[in-house]
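With one protein chain removed, the remaining protein chains of the complex are shown where they sit.
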Amino acid sequence: MIQQRSKKGAVTAVIACAVLLAAVILLENISLLLPAGSVPNVLKPTSQLFAVLKKGAVYSLAAVSMNLLNGFTGLFSLGQAGFMLLGAYTYAILSVPVADRAAVYYLYGGSAVNFSFQDMFGTIFGTEGVGGAVSLGLGVAVAMVLAGCVAAVFAYFIGLPVLRLKSDYLAIATLGFAEIIKAVFQWQALGPVTNGANMIKNFPTFSSFNITGADGTVILRLSTFFPFLVSMICIAAICLLINSTYGRAFKAIREDETAAEAMGINLAKHKMLSFCTSAFFAGVSGAMFAMFVTNAQAKVYTTTMTYEILLIVVIGGIGSISGSVMATFLYVACSEWWLRFLDNVTVINGVQLPFLRAGFRMVVFSVVIMIVVLFFRRGIMGDKELPDLFKKRARKEGTGK
Amino acid sequence: MSGSILNVENVTMQFGGVVAVDNLNLEINEGEIVALIGPNGAGKTTAFNVVTGVYQPTNGRVSFLGETIVENHPQGKMKKLYKGEHAGEYSHVLAPTPDRITKLGMARTFQNIRLWKSQSVFDNVLIAMHCRTHTNFLAASLRLNHKEEQEQRDRVAELLQTVGLYDVKDEPATSLPYGKQRRLEIARALATDPKLLLLDEPAAGMNPQETNELTAFIGQIRKDFGMTVFLIEHHMDLVMDISDRIYVLDFGKLIAHGTPEEIQNNNRVIDAYLGVAEDA
Partner (left out) sequence: MEFAISVLISGISVGGQYALIAIGYTMVYGILRLINFAHGDVFMVAGLLGIYLSASLPLYAALPLVLLLTVALGFCIERAAYKPLRSAPRMSVMISAIGVSYLIQNTATYITGGQPMTYPVIPFLSDTVVIAGTPTKWVTILTPFLVLALVLALQQLINHTKVGMAMRAVAKDFETAQLMGIRINSIISVTFIIGSALAAIGSMLYFTNFQAITPTAGALPGLRAFVAAVVGGIGSIPGAVVGAFIIGICENVIKSTEFTVFSDAGTFALLILILVLRPTGLFGEKVTDKV
């Protein structure tokens, strides 16, 4: 009985994801289907909409991975940006085509790592046509998995000393590690690998996944589809984890460490598992973030970025995956798109609207954030998930009869 | 009734200059219900915490099922401060974390109920079974452990039926009335598949009727699960009713030990509870 229900739920979830992915593909290719003149601005590939969707997909994975740690295991960690940085650099270093390395690393006379996965797979599958697509896909996928692994390995060594610390101390220690990682990656001595304080670029980005015809025009856009696909797979994995026996143990640790330990849950082991898993997915999202901004540069991954993701997690509801995802898209859309008009000096009927000039968007945005934080303390979803809402309604209807 | 299951040998627990448990010796045999009683602050819960690995004793040894699980001797600063006896007798240091001890087959409840508050009754018990799962992290996340998971769920349902909580299985743990929360805590401890159950004041804050139900419940557990029970309790009715033997602690020291009848008539115990007139 119980099992049947969960199977039905899983099927529904898979269908919902597939529908969403199909919708994304349709949305970004509409501009190709419609006659050139009649495409509304919003649907043009350069529209803010797609930037928001891509960034939202990247950030939602970052937020969910942070929620796994902060919301589900109750470990207050602020190392997210550091792990994203590790992922971004791992991906970038392993993905810049060998041919481009001299140009990217010109300050250091070329790179110390003369290797890229795409080239490696290219020698097997070829670099043109379908073979090229396969080697691109495999190259990116392997580099992304490695990005996650590197972040997880670092997390393991960071976790050894710091996971014994409690609440705020853990937060500040992880934040410290993130800063240290940032400094190390900017260090001149590591230049041949990390390109010092300069950015690494020329690696495959989201738009590399657009399929182009022989004449260079885009036939099928997949640049928004790709981050959605990756995020969806990763978030699904996190969901599965949370609902597994280990995920339940994490929740037990969150709610009462002493009781959890007394019931045979090895605190050190489970905290480490949660920490490394979270870092793994943060690393993957970092790799995607690098693809999104088309470069990897250490100074971007600041504590402000961590705070931003933490804000998203809290606005979505601590301990709610669907909350985190929804909050991410709302947050990104609000800060990058919907409030854009506030930054422009606007004149209506010869009267210039007061306050509207560069920077006002962010002021309004932070006021909105404050209102949400003060008046919706438990976030959008609390600790409920989307399906819970439907379930409750169904039960109410059931009792009504 | 066969051999001894828990052996506490010369255990002393000293915090700074305060000796909370002083040279405690006790033994629990398989199938028994043994009570540890004593006035407030006598060191009962501390003794529990030493046995379950929450505290590391300053000196002494605890063996479980014939194997030493905890052992320590005064070290560092404690060497000078140590006020207890038998300091030179132990040389090993063995301090497993509580979860290791639970895995060996010892489970406990807490004086102030420590349920996982927002989890359902069902999940509270299910989580306690986690320590007996064999699946690894990846396999569990990828749902390769269907069979084990289903088995666990069935066992939880069965266990909840036995303890009479099946009808509230989907409620959050904190929404239960106090008596049922205590019961759930015991069910949760049972889910870790223990050989020895330690109950820290299971009847604290209960009214007489609830206490009577609890007495019956503990008796039932012993019968159904063949469980050995070691409990701390203040309700003398309950203690005298179900205990096979009783240990009495006062100011950290063991002052008496025997069957309920012996303890009831022991003058030192009466003095410890009622106080002794100065000029007597």
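First chain written, first letter: the chains are A and B, and each begins at residue 1.
Everything that follows uses one rule, which is that a residue touches a chain if its C-beta (ideal position, glycine included) is under 8 Å from a C-beta of that chain, and two chains touch if they have at least 3 such contacts.
These numbers come from a predicted model, not from an experiment.
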Option from A:199, A:318, A:333 or A:380 whose C-beta touches the chain left out: A:318
Sole residue of A:99, A:112 or A:358 that reaches the chain not shown, by the stated touch rule: A:358
Contact partner of the left-out chain, one of A:165, A:237 or A:272: A:165
Residue of A:173, A:252 or A:265 touching the missing chain in the full complex: A:173
Missing-chain contacts mapped onto chain A: 70, 76, 161-162, 164-166, 168-169, 171-173, 175-177, 179-180, 182-184, 186-188, 257-258, 303-304, 307, 310-311, 314, 318, 357-360, 362-363, 365-367, 369-370, 373-374, 377
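As a convention for this text, only the chains that are shown with their structure count from here on.
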Rounded Å distance between chain A and chain B, as computed from the means of their C-alpha atoms: 45
Complex contacts: residues of chain B adjacent to chain A: 52, 54, 97-100, 102-103, 107-108, 110, 114-119, 123, 126-133, 135, 137, 140-143, 145-146, 149-150, 152-153, 188-189, 191-192
Residues of chain A defined as touching chain B within the complex: 2-3, 237, 240-241, 244-249, 251-252, 255-256, 258-268, 273, 383
